[in-house]
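Every protein chain of the complex appears in place save one, which is left out.
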Amino acid sequence: MRNQDRIKAVLTLSPSIILIGLFVYGFIGNTFWISLTDWGGVAALAVNPVKNYAGFTNYIDLFTGFLGGGFRQDLVNAVYYSVMLLAGAIGVGMFLAVMLDSKPKGEAFFRTVFLYPMSLSFIVSGTIWRWMLSPQGGVNILPEYAGLQPFTFRWLSSTGSILEFNWQNLLEIAIYLVSAVLLIIGLRLFAKTPRQSLLWLIPGIALGLFAWLGGEMLPKALFMEETHGFNKATFGIILATIWQYSGYTMALYLAGFTGISQDLRDAAMLDGATTASYYRHIALPMVKPITISAVIILSHISLKMFDLIFAMTGPDNGQTGHPALNMYLTTFRANDFARGAAIAIILFLIAGTFIIPYLVSSYRQRRGKP
Amino acid sequence: MKTRIFSTCLAVAAATMLLFTAQTSRAAELKGQLEIFSWWAGDEGPALQALIDMYNKQHPGVTVVNATVTGGSGVNAKAVLKTRMLGGEPPDSFQVHAGQELIGTWVKADRMEDLTPLFKEQGWMKSFPDGLVKNIGTADGIWSVPVNIHRSNVLWYIPANLDKWGVKAPASWDDFFAIAPTLKEKGIVPLALAENWTANHLWESVALASLGADNWDALWSGKLAFDSPEGVKAWELFGKVLAFTNNDATSLSWQQATDMVVDGRAAFNIMGDWAAGYMSTTKKMAPGSGFGWAASPGTGGQFIFLADSFGLPKGVKNRDNALAWLVLLGSREGSDAFNPLKGSISARVDTDLTKYNDYAKSASADFGKDRIVGSLAHGVTANEGFMSDFAAVMEMYLKSRNAQATAKAAQQIAVKNGIGK
Partner (left out) sequence: MAQVELKKVIKRFGSTEVVHGVDLFIEDDEFIVLVGPSGCGKSTVLRMIAGLESISSGEICINGQSVNEVAPKDRNVAMVFQNYALYPHMSVYENIAFSLKMAKESKSQIKDKVQQAAEILELTPYLQRKPAELSGGQRQRVAMGRAIVRQPAVFLFDEPLSNLDAQLRTQMRMELKKLHLKMKTTTIYVTHDQIEAMTLADRIVILKDGYIQQIGSPIELFERPVNRFVARFIGNPPTNIIPASLHKHDGRTSVRMGTLSLPVVSPPAGADSQQVLVGIRPDIIKTGDGLHSLPDEWQVQAEVIVSEVLGGQSLLEFSAGGTTMIAELEGRVQARPGEMITLGFDLSRLLFFDPRTEEAIY
């Protein structure tokens, strides 16, 4: 009987397992294989294109090659873009949710209004924002209606950048980052368990000192100086994405807040909490799972972002470039399929670093609580 | 048992019928479908439709499937085309920029049929200028039928505005640098520029002026290096020109840059001659009096051409129908139906000029006597790999403004993409 059940289970599941295995993991594997070849250049589109194994050449070229500069800037852009999008969309969404959670008049109306941008396609919202952020129109001329000087910030075409760093010193910067993380964990633990905190603090200090004193001796990631930073033109893209997604995070948070029983809110009020401290100490910690899923969803949207950027600043705009765009152009315009596959795999791995810990922890939680 | 006999009979009958139609199709009417793949929608849609209408009249038995994929100068269409070709599902005929964009991507991959027999059969070897046939063919054959010619190196202006400001269209860049500062002082942008591909477009006009036609050709045949002193000089000149462009360029479309000239916010614009179509059709301005043109500074007597063409992929489903389509495209009637609407000139030497506007007449005349060179920005001189990498090199230059380093990078991508090989 038991055996029969098992056979049935295997039979029912196997079509999905086979299909997913083939069309998801099989293709990821194939993409990885392609990224290790030299498929590209002339005759790349032949009926049976020549693909020679080339090891990790494509990856090395992307990170240290002379012509990989565009990709590296795109990668830096993507990181800044993700961070700003997360902060912005979660911040604004949370703020809107808190406002609407107090059930003001017309709450349903505002909820729809804020959620509406979400339903637009990126191409549509990208086009709208391209107009809104044009140098002599839209947002920039708003102050004129109040009789003020118009803004002159070039949202999408500014060429300046801030927070610049030298890609050569990538290793040094990475060590500083690790040391900073260790120090922060150590300091937070210090109050509770001083002895344990030393386990974090000492390596943190050691690494920091090492990078500070020995940074010059570290191998350089690149043979020449190459600065990358946060391009100010990305502000426009970030603004548009936040506009589009803060309604979504608002809806997530609002659902979470509504799920908190009124009694808890009452209890907090009686315990002396102000509205602000209610959200800070009760509501937001309780909707932490929502924050985590919002971070996962948004970071992965920002890593995949393509159409919005394409619509707003076009395909060859290094100021607002993005690895996904780069992947598309490398593959389908330059016919460099192997390098495109390598970019795809890099994006896949970055997305994995966000999602795998999340999946592991949610899996553990589910097993912990029957 | 019975059913099997029956179905066998049916199959035999069907096969006979097929055989019969196959034999007759050559002699009589064409049937079935014809799928044309292009990025001509929007403004260019009517021109394509005129051709399709003619085709329908000639071959009423064929259903034409007009597969268009929109998006700036075909970037999306090309991606879709590539996935279809890789997937073994080629359209019967597709639009492609004549030159290396076709040869580098599709001919070298052995995906196209040689059209030399068709050219001979139709007498096209004489109908098209020699220089053009050379550019769309290789030693092994001719690979596409050109439907139009556009000129890249054109300087646009509004004569009334120039009179008002007291300047003349510059014949050389030195002339331009002489008048640009005064224009700038008046708050007028000397040269309007738009998003990044128009920077590539501007570059080829500037580089041609700096290098001269012979060196330009030498660059693409691999005889002159990009980081040679001449190459570096071209970038330096380009940098000087950029200093007189608008700083919000990257957020403008080419039409918006043209608008700047039309509205009097800018004095000049260098753009392909589709700008003439835009100004005469959309803006209802008269060629010559409403808007004026000249060869871009320093390129008088030189004609940077680009052409759209259609080819015949190997292994298409409706080869006969596709051949009939190509015959129409190459014909004088087809060409003269299409080009006046598209705002381009005919590739044929025997074109009926009465059907064209003043700009096109002048361009046609230039095409007949000027030195013809290929366009980089529009796929004539370099393969797609180089073009794509060149976009990155251009970004690098726009950011760093370092002519030396950029020239070096350009040479690297030329080597990588086998330019001149």
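Going by the order they are written in, the chains are A and B; count residues from 1 in each one.
By our rule, contacts are C-beta pairs under 8 Å (C-beta built on N, C-alpha and C of every residue); 3 or more make two chains touch, one makes a residue touch a chain.
Bear in mind the structure is a predicted one, so any value in this text is a computation, not a measurement.
> Among the chains present, which touch the one that was left out?
Listed by label, the shown chains it touches are A.
> Touching the absent chain in the whole complex: find that residue among A:Lys8, A:His281, A:Lys304 or A:Arg364.
A:His281
> What residues on chain A make contact with the chain left out of this view?
261, 263-264, 266-273, 277, 281-282, 285-286, 288
By our rule, only the chains that are shown with their structure count from here on.
> From the C-alpha centre of chain A to that of chain B, how far is it in Å?
Each chain's C-alpha centroid was found; their separation is 38 Å.
> Using the touch definition from the top, list the residues of chain B that touch chain A in their complex.
Those residues of chain B that touch chain A are 72, 75, 78-79, 82-83, 85-86, 104-106, 108-111, 195-197, 247-252, 383-385, 387-389, 391-392, 394-396, 398-399, 409, 412-413, 416-418.
> Hey, which residues of chain A end up touching chain B in the complex?
Checking each residue of chain A against chain B gives 40-47, 49, 66-67, 69-70, 130, 133-136, 154-157, 159, 233, 313-319, 321, 328-330, 332-336.
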